[in-house]
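Removed from the display is one protein chain of the complex; every other protein chain stays in position.
The first chain written gets the first letter, and so on, giving A and B; residue counts start at 1 in each chain.
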Amino acid sequence: MPRFLKDFFNRNGTGMGLAILGLVLFWTIGLIILPQLSMLDFSFRPNLPPPEIGGPKDVYTLENYKYLIYGPEGGSQNYNAVDLRVFFRTLLAAVCVTIFNLIICYPIAYYLGQSKGNHIRIFAIMLIIPYWINEILRAFALRIIFGETGVLNTLFMGLGIWDTPFDFIRNDIALYAGLGYAYILLMIFPMYNVIESLDGNQIEAARDLGAPWWRIHWRVVIPYAKPGISSGCTMVFMLSAGALAAPQILGGPSSLWFTQLIYQQFNDNNDWPQGAAYAIVLLVTCILFVLAMMRLFKVNMGDIGK
Amino acid sequence: MNNSFLRISIWVYLAIFFLYLLGPLVIMSVTAFNSSAFPRMTPWECLTFQWFGELFQDQRILNGIKNSLIIGAGTVVLSVAMGLAGALMLTQIWPKLRATYYTVIIAPILIPGVVLGISTLVFWDRINRMLGLGADSFLSNGIFLTVIGQSTFIASYCMLVLVARLQRYDVALTEAALDLGATHAQAFRKILLPFMRPAIASAAVLAFLASFENYNTTTFTFGEYPTLTIELAQKVRYGITPSISALAFIIVALTVFFALLNEAKLKRQELVAAARKNATVEELAGKIKLPSFFSGNMAAVLVVVFAVATITVIGTATAYNPAQCIADVREQKQLEAQQRIEELRKQREEQRRLREEERKQRFEGVFEPGDLQPGSTEEEAEPDTGTNNSGFGNVFAPNTLGGDSDEGEAEPETPPASNGGFGGAFDPNSLQSDD
Partner (left out) sequence: MSAGVGVDLENLWIRFGDFVAVRDANVNINGGDFFSFLGPSGCGKTTILRAVSGFLDPSEGRVLIGGNDMQGIGPNKRPTALIFQNLALFPLMKVWENITFSLEIKGASAKERRKRADELLDMIALPGQGDKLPSELSGGQRQRVAIARALCAEPDVLLLDEPLSALDLKLRQHMRTELREIQQRVGITFIYITHDQGEALTMSDNIAVMRAGVIDQIADGKTIYNDPNTAFAASFVGENNVFRGKIKQVMGSEALIETNRSGDLVARISTANQGTMKVGDDAMMFIRPEALAIAPDGATGDHFVTARVNHEEFEGNVFNIFTEGEGGKEIKVSIPNHGQSFKDHTGQNITLEYETQNAVLVPAGELAAE
């Protein structure tokens, strides 16, 4: 038995050791690694009715990936313009949502992290409560607000700013507001954790040296908060790109989210391998994008999730 | 920079921020009490509780709640167990494996929920086939798949919560217990578990909430057992009614109540701890005098206020009867509608008169063939009314296409409870067409 295992069982006892090891292996291998590998494998297979699975037709193929790029065979267009546009639009929109969230959350995280007193606890509760409300209901709430006769249109029309109802949903404003709304806490929390540990004296010192406020943030606070910022941005980006509920409820009729395409493949077209291939493309692209951003901004992987 | 200006702008920013954060929830909650068939705050019609009644008669919602509770319980047990095991492993794993292991167990948080749902579905389907089981086997059961799929990432959340506490655990405590004759299981149960209890409670609550509100993963795995979230999503996508607002109001109220209760409890523990520190031995042994639950405890006061308010509201709801108000509104709407129809008729009459006059004039001048079809001009003019504020116009407004365009099977829904007259028909969003 390797020394690590021997020490492990000495420390935890045989029974407890087996329980811990069993649960960890079930989780990491049975729930995380194998399903992902299985999905990867599946994405390279043709869509066959159940009796033919494992039969002679069940061979590896790149068809499902080709479909995303070139569209159906014999299609009228050279490229699968519809799906590709949805794909890139999703990524771009997720980036925009992330930046939007970062900008509106940074001041809040800074304020909460650097001020003291009982009201901070109240603010924290107020921040957390919306996060405990069902994702669908949050989207529903925004739908009420952004609707044709919703609060915003009533308000602005009442004020005479515009006189015909503005279609927030068709213009995707509702969708972006909803995605931003959904992940505010995930952006604030990592930033808040880091900024809270920043010694206020450092800011004082910079102020004493005559630095203007924006320079203090640029040179002192932001570099210090970088792990929190990258953690928050990573989570918001991944979750926005992978969001399904908000686009389904708040998205305009003409604008699809890439996850909706995956959903269609699974639930409407019943083409699981195709859906799996799309899911793989989404997952891999998002991971590569996040890694590239981390390389660009010189962030360590270990900082994420802290 | 001017200091007071900075302070004011901070408060203004905070106000706007929290308005964005909490405003939608407040508005949604308020719409639950408006008798308007479409959930909205303005125009306010009548205070009503009928949406709550409708909610509690909705079998699909009730069934969804049942499924959510079953799945939530399963997910809590599985994810807290795996999260605890994962956290314990993280604190003692071989250093060279640590970084890899951490990446693996943290990854599910970042993997899109859709991907987790699909991979769970695909993997267990394959296992099911390999074992030669049928489509109705345990492994393809919606509850099993959903619990497994949700636990994959919820266990990561639990792990993070638990490891934070575990890092403050002194391994010497377990060793001390062993040294005093305890077995490993006894040391775990009597020493480590009590120490971890607060974190386990937080992890369990977090796991339950995450499970309860999960949509992305569940939507692929639920099978025959739609959860509340799935049912809600179906409803919201194919037509929204204030009974969803009513459910939202209940959830918001429960959340606020428990958040305040938790805060009050924390505050109380702080006060008790402070009191214990100052107390003498005799006080502790004998007549221990705890500070009153309320003194210096804002949250506790709020809890009580909240509870009283809830009771009042429920009391009012049972006694209150909005029928008169609803009837009034209906009458008024009918009047308005008639008025509008009247106006419209007058307008058309006017137009016709004008046109006829025009025609007469033209007839006197140059003859044009199109003018021989008087009706068509009138019909073409019709859509234009859509941009004015007249009642009929909105029916054709683009926003009525609220449904999901990609869903071919969207069932046209009629407003569940039209409050008479033209009220429902005037409502632009009540028509959920399927593009």
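What we mean here is this: a contact is a pair of C-beta atoms (placed from the backbone, for glycine too) under 8 Å apart; a residue touches a chain by one contact, two chains touch by 3 or more.
Here the structure is a predicted model, which is why all the values come from computation and not from measurement.
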Of the candidates B:N63, B:N128, B:N141 or B:Q186, the residue in contact with the absent chain is B:Q186
Contacting the left-out chain: of B:A99, B:A135 or B:L173, that is B:L173
So which bits of chain B touch the chain we can't see?
170, 172-173, 175-183, 186, 190-191, 194-195, 276-277, 281, 284-285
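Everything that follows uses one rule, which is that only the chains that are shown with their structure count from here on.
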Going by the contact rule set out above, which residues of chain B touch chain A in the complex?
1, 10, 13-14, 17-18, 20-25, 27-28, 31, 38-42, 81-82, 85-86, 88-89, 92-94, 99, 101-116, 118-124, 126, 129, 148, 151-152, 155, 160, 183-185, 188, 209, 212-216, 219-220, 228-229, 232-233, 236-237, 240, 244-245, 247-248, 251-252, 255-256, 259-260, 263, 298, 387, 394, 397-408, 427-429, 435
Per the touch rule above, chain A residues touching chain B in the complex are 4, 8, 11-17, 19-24, 26-28, 31-36, 38-39, 42, 50, 53-54, 104, 107-108, 111, 118, 121, 123, 125-130, 132-145, 147-151, 154, 164-165, 167, 169-170, 181, 184, 212-213, 234-235, 238-239, 241-245, 248-249, 251, 253-254, 256, 259-260, 262-264, 266, 268, 272, 275-276, 279, 282-283, 286-287, 290, 301-302, 304-305
